Every structure is written in C-alpha cells, then in structure tokens.
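Please read the structure below before turning to the comments.
One protein chain omitted, others in place.
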Amino acid sequence: MKRTTVWSRPSTRVAVVTLAIFFLGALFAPVVAPYNPTAQPDIVALKDLPPSVAHPFGTDPYSRDVLSRVVYGARLSMGIGFLATLISVTLGVAYGAMSGLAGGFVDAVMMRVLDAFMAIPRLLLLIALLAAWHSLPITTLILFLGFTGWFSLSRIVRGQVLALKESEFVMAARAIGANRGRIVVTHLLPNLYSVIVVAATLGFAHVIVLEAGLSYLGIGVPQPLASWGNIIQDGAENVSGLWWLSLFPGLALLAAVIALNTLGERIRETFQSTR
Amino acid sequence: MTEPLLSIQDLRTYFHTSAGVARSVDGVSFDVGAGEMLGIVGESGCGKSVTALSILRLIQPPGRIEPGSHIIFEGKDLATVSEEDIRGVRGNRISMIFQEPMSALNPVFNVGDQVAEVARIHEGLSKKAAFARAVETLALTGIPAPAERAKEYPHQLSGGMRQRVLIAMALMMKPALIIADEPTTALDVTIQAQILDLLRDLQSRFNTSVLMITHDLGVIAETTSRVIVMYAGEVVEESPVEGLFAAAHHPYTEGLMHAMPQIGHERDRLNVIPGTVPAPTDWPHGCRFRDRCPYSWELCGRDHPPLYQIGVGHVSRCHLAIEPERRNHPHPPLVVQQGVAVA
Partner (left out) sequence: MLSLLVSRGLQSALIVALVVTFSFLLIHSAPGDPFAGALDNPRVNPAIRANLRAQYGLDRPLPEQYVKYVAQLARGNLGWSFSRGRSVRAVLGDVLPRTLLLMATALVASFLIGVGVATVQVSRRGSALDGFLDRASLFLASMPDFWLAILILLAFSYWIPFFSIGGAVDPVVHDMLPPYARFFDSLWHLILPAVTLTLLYASGIARFQRGALLDVMPLDFIRTARSKGLRERQILLHHAMRNALLTLITLIGLSFPALLTGAVFIEKVFAWPGMGLAMVGAIGARDYPLVIGCVIVGSVLVVLGSLLADLLYRWADPRLRQL
C-alpha cells in the first residue's frame, strides 16, 4: 500500500544523494581529481603539506595530492566493495538455496560446514589468506573478500527457502508439474528479493570497511594505488603531524558506510511494513 | 440493589490510530454488586475485553479512556485517580485472570515467586513470607503438592494448573472483585468445568464479586446470575440470566443463542449470525446491528436505539420494543441480500 515510504523519509534521500555523489565521483575520477593520484611532483618541497587552496586535502609523504587520491580511492574502494558483494551475494544465495532445497542429510552437512566457517572471524581468515602473498593482485583481493562474506546470507536464504518450500503457492506450482529449477527461478527468487537487497546493501558497507582496514594494515590494496585505507596507512606513522591523511579518507569512508547502512535499514523497514 | 461495588458510567475507550479513531468501547454503563457474579458476553471485537482492561486502566497507547468516563469503585473514580492510587487497586482490591495462562505468566520466573510478588507489592511482605503465602493460596486453588509446584516454571505445568496459578495470583489479596477475561477459552472441556467450579466455589467462600467475560453463553449459564450482552462497543441487552435464556429480546442475543450447540437438537451445522462485527473506526449510523438483523426496518437505519426497558432488570437496545409484531416477519439480513460475507 505505502510503497512510497522508503522515498518519503528524508534520511533515505540524503543517503541516496550521498551514494550518487560517490558513484559519480568514482566514475568520473579523472575529471574530478585535480592531479594524478600517483604523481610525485616534488618529493622534497611538496611533501607533507597541510590543506591549502592548491591541495584542499593536503599532500602525503610522497608529495601526492590527497584529494586526488581520495577521489581515486572512491573508485577503487567502491569498485572492490561492489564486486566483492556481487560474489558474496551470488555464493550466499546459491549455497543457501541449494541447502534449503536439498533438505535432509545434505542440508545438515552443508549447515555444519557453514557453522565452521562462521566461527572463524572474517578478519583473521582474510589475514591468513592475504598474508601469504608478497604482492597482492586486486582481483585476488576481490575474490577473497567475496569468498568470506556469504555465510550469514546463505543461512537466511536457506531459512526463507525452507519456509517458502512449504508455502501454498510453491505446492501449487509443484502440483502443476513445474520442475525444481523453474520453481526456484520463478517463485523463490522474487520472494527472496527483499532479503537479498537488504543483505547486499549492508554487506557492501561492511566490505568497504573491511577493505579499508586491511589496506590500513598493509595487506589490502598495494601501493601506489590509492584506496581510502592505504591513504590512512600513509599517515599512520605520524598521525598527529599528518592528521589530514587520516581525517579526509576516513570521513569519505564513514559517509559511504552510513549512507549504505541507512539505506539498508530503510529498505528493510519498508519491506517489513508492507508484509 | 443497594450501593453497587463497581459502577461504570458512560465508559468510552478509543484507540487513536493512523487509520482513524477506533471506538472500541463506546458509552458502556453497568453496575456490579457486592458478591455478585456478572457475565459479559459477545463476539470477539465487541469491546468486552477492552472494557475489562479499562476498569484497571490497563489500556496502552494509542488506546485511551476518554474524558467523561467514570469507573466508580469504593468511592473513587478509577478513570481519573492518580497512577499511584490505581496501582494500589490493581491486584489488591481488583484483580484479573487472563485468557492464555501460558503467555500470561512470565516464562523465566517460577510460579511461586510470581504469585508471591502480589503480596510483596501490596503488603510489603518479605520474600520468604510472601512465598509461604503464595503456597497457601496455591493450595486453595486445588493445586496438589503446592510447595513443590511453586518452585516450578510455567512451562512445567499443564494448562489447567497454570490457570489455577493465575487464579491464586488473583486471590492473594482477597480482592473485592475479580475480572476473569475468557478464563477457560484456552483449556480442554473437562478442565474448563473444573476451573469454573473452582471460581464459583471461591466466589461463594470469600464473597468476592466476579466479572466473567466470555464469548460462550454456556459459561454464562453455568456461573453467573446476571448477564450483559455487548455488541459493537455498546451494551445491547442486560438481564438476569434466567430471563435472558427464557426470552432474549435483542436479535443479536437471539442469534448468539441459536449459534450455541444444543444437546438433543442435532443439526447439520450450527446457525451462525451472518456477517461480521463492523470496524470500530466506522460504526454504522442508527442501529449497529442493522445489517445483520433479520427484522430491521427503516427506523433502524435512522435512529440509534436507546436501552428500552423490557422487564424487571431487563433492558434491550432494540426498536422491536416499540414494534414487537415485526418479530413475526423476519427477512434475510442486508448482508445476505447484498451477497457480502455469507457465513
């Protein structure tokens, strides 16, 4: 009835506008960024400059322009987050749906395996995976982030599939003679839509923070590429002296995360209230 | 009847929701005498439970007892006394027994403590003394081995035992009035009879008044001496029990009686009153039962019927009181004619 509520809340609009700015900035980074993010024009005279008109976010210890790095960082951080979330959601839905549809013994085994995965803290799992690499290709980072992010979604999907399996309209579809694959595609997926959208939005926020954290620890995005996490890492040796290196990318990160979390919560509320 | 124990005058409890104002209880008045057992009967949604909750001001927002309502009890108007005063009445002078004994008990405390809590609040008894009192009161309700049972948790007891625990809780302070809201609905038939016997027995022993709220005329017939029939937030008929069963006046009461299963009268299916109770946000003009009534005529759509005096202590909110001959010419109710919700 009140499908418009998600848009009528001001907080939703602020979140969507924020995200749109980030996506556009990321997309048109070469246009938006005033300098080349990896250029080191003068490693002596232009390093560690505080914010000024020429460099609104200051420069880093290699004389690179921090604003440009934050803009390009948006591209990398959001891109990595997006692709990793895509992988997580696909895996989570596939695993959960399979487990729920199979039922019985297969389901029990699949769920125990999932328990084990969920018991390992994601950060530790990633550290163990990433620390083994001397220089990490971005593709591998995306894959690892994606592969470690689907556990809780698959559990939710399984629960929903189990509930839907017993519901009348799926029974009816089966009675008509629709085969399993068809039932999944035509009946289960549309019903899972809300769960997936919410999980994807919140998972996206989570993976951005995780990537930033890993880059801050020095095992995420490799230098000289710019991600929000490794810009902060560049200033980590001298946090008070180079405060602009921590502050600006952190604010960008925080804004993106709050926007995504808000959007996720609002979508969840909307779906719940229309049920 | 001399000075009543409880006198409810023009009680109106409205729920102010986004969908509109639901007038769940809309101008209800009745008295309960000392030591009397009074029944309120009606379908779900007629306002009987809201009436019960209103007496102790247990209505939660967006529900509200409207100004102008009076609930006179022991010389005080419970509708307007302070929070402090109404708390002193709750569980002490007036107590309640609820429908679902499982969900009405807190699952994480043992039943003895939950019963004892009443005496701790109202008499300031120590934990130990209150517990001893709780065990005594549980014994009164016929729970075997009450000292052991008191240490058990709600999920360990049967439905009947749990209802006895709630009754014990209500009896702790020997209140003047017990409000029993569908006390047997959730129970098996055999247990129902035991619980009703227990209530009647306790009522006569302690001379407690009981307000019995139910949708089941059988329960009314078995326990009460006087009955109030509610429909769409209003009292539609009030009568001594014998009078009501001998000669129900309001067509709604008549319908309820026909809907009762009767031994010796085998029928393929029960007679059911066609249609449903209208939405409380939108009571019809005139008589609120008109659409479901087999006797209604144009007056019923125009004038809201008052409570007509039918006999001694017998009133009815039906215009048939002034044109009784229409009862001989029933017609299909409007809801059936319009093809809406044929039961």
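Observations, loosely collected:
Letters A and B mark the chains as written, and numbering starts fresh at 1 in each.
In the analysis below, a contact is a pair of C-beta atoms (placed from the backbone, for glycine too) under 8 Å apart; a residue touches a chain by one contact, two chains touch by 3 or more.
Note that the structure is a prediction, hence the values are computed from the model and not measured.
Contact with the chain not shown here comes from a single listed residue; of A:Ala39, A:Ala54 or A:Leu123, that residue is A:Leu123.
Checked against the full complex, the one of B:Val108, B:Val189, B:Ala246 or B:Val312 touching the unshown chain is B:Val108. Across the entire complex, the residue among B:His70, B:Arg87 or B:Arg326 in touch with the chain not shown is B:Arg87. Within the whole complex, the absent chain has one touching residue among B:Val21, B:Ile72, B:Ile121 or B:Ala139, and that is B:Ile121.
By the touch definition given at the top, chain B reaches the unshown chain through residues 53, 56, 58, 60, 87-92, 95-96, 98, 100, 103-110, 117-118, 121-122, 153, 155-156, 166, 169.
Interface residues of chain A facing the missing partner chain: 112, 115-116, 119-125, 127-129, 131-134, 205, 209, 212-213, 216-219, 232, 236, 239-240, 243, 246, 250, 253-254, 257-258, 261.
Assume only the chains that are shown with their structure count from here on.
Chain centres here are Cα means. That of chain A falls 56 Å from that of chain B.
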